[in-house]
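What you see is the complex with one protein chain gone and the rest in place.
Now for chain A:
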Amino acid sequence: MKIALHVPCYINELNPEIARKTLLILRHFGLNVSVPKNQTCCGQPFINSGQPTTLPEQFNEIFKDYEYIVSPSSSCTSTIRSQELEVSKKMYELCEFLHDILQVRDIAKNYPKKIALHNSCHSIRHLLEGAPSELNIPYFNKVKKVLGGEIVEAKRDECCGFGGVFSVKEGFISYVMGRSKLDDLISTGGEVITGVDFSCLMHLKGIAEKDGDDIEIKHISEIIYESIFGEEK
């Protein structure tokens, strides 16, 4: 299997550890994973700002020869999937890949802390990694399946209010949405909040930090990494 790791540009700049851990997770499963050095951005920030961009085409050129492209971000994955490109069907969000292709289950079953899962909109509504409450389909959640054990979810599966350009244009509304998401997640009794999108988590972290909430927030790759290799000191 020829697999490429997609390193979302904002993860590369703001939390490169997520990329490193994703790579080590994939290698742990015996996969031969390459990291194309010339990758930059999938184009999402421009598309969402209403600016013309040819970055998705560039993305296609860089990744088209791989069988799978795995990304620790559902929003980049859904950006590429919504384009008509050769790579569109080959790109997977990390948990989706673990669930659908590698059939991984219960990997974080013995995780020492109670996990609260933030189902990001791109994960459940764009990629259908779980059943959104709006649809009349049976309940399922791939991310929970991959993690295993007792995972708690927010009562409302609504948006956390990040929305990229939205968080910069409508700061206050973005904040109140994030605030209610945090309250919802904290009220589940979870000790660590996780999710597949670092962007939502970064937004929630920013609020928690400013408001002085005592809650741990970690990207899903960190939880999976720790479950496999133990916590790094």
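Following the convention adopted for this analysis, a residue touches a chain if its C-beta (ideal position, glycine included) is under 8 Å from a C-beta of that chain, and two chains touch if they have at least 3 such contacts; residues count from 1.
To be clear about the criterion, contacts and distances are computed from a predicted model.
K.L.:
Which protein name, taken from UniProt, belongs to the chain you can't see among "Diguanylate cyclase", "ABC transporter permease", "Flagellar assembly factor FliW" or "L-lactate dehydrogenase complex protein LldF"?
P.N.:
"L-lactate dehydrogenase complex protein LldF"
K.L.:
Out of A:3, A:19 or A:196, which residue would touch the omitted chain in the full complex?
P.N.:
A:19
K.L.:
From the list A:68, A:92, A:111 or A:162, which touches the chain that is not on show?
P.N.:
A:162
K.L.:
Give me the chain A residues in contact with the hidden chain, please.
P.N.:
7, 9, 11-17, 19-20, 35, 37-41, 43, 46-55, 58, 82, 121, 125-126, 132-137, 156, 158-159, 161-178, 180, 202-203, 205-207, 209-210
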